[in-house]
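The complex appears here without one of its protein chains, the remainder shown in place.
Entry: chain A
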């Protein structure tokens, strides 16, 4: 309560409304506008003016974020530009979604494997999603002994056991996942 009173006093002292920068004609009033919102709009207007002092180009500069891209500006040669942007965009925003099927399940799921940092990470997520146990990977035995074994289809169309290759390589070659029943997977494990 005290706080609110202090705020009100402060506003009336400064007469913020009179000094508020708006695009409307002087004298018009905007109904229902909160004093705090007024403060905010002051700041925004100031920023816009400061950045775009050249009034001739009004349209383009109303919001700096939407400035149109100009050909050849900034003057950086195309081979320099291409090097970074694609990588950045792909690395930061695009996910790698793959279908995941489990033997006996009525429908498939889809997951973004980019989200995971390592095999244990992925496997525990799969166990969680499908309510199953996949067990621990070993180079010799695969997932021998567990109920299910995770497999994936690679770029060449072959079905591989999850865990053999380095994580980064797996990410780039995995097309889809299949959680195989342990009995069927035995064949894959002892290659």
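Rule of thumb we're sticking to: a residue touches a chain if its C-beta (ideal position, glycine included) is under 8 Å from a C-beta of that chain, and two chains touch if they have at least 3 such contacts; residues count from 1.
In this text, contacts and distances are computed from a predicted model.
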item	value
Candidate names "Transport inhibitor response 1-like protein", "PITH domain-containing protein At3g04780 isoform X2", "Vacuolar protein sorting protein VPS22" or "Translation initiation factor eIF2B subunit delta"; UniProt protein name, chain not shown	"Transport inhibitor response 1-like protein"
Where the unshown chain meets chain A, residue by residue	50, 52-54, 57, 64-65, 67, 69-81, 83-85, 88, 166, 168-169, 172
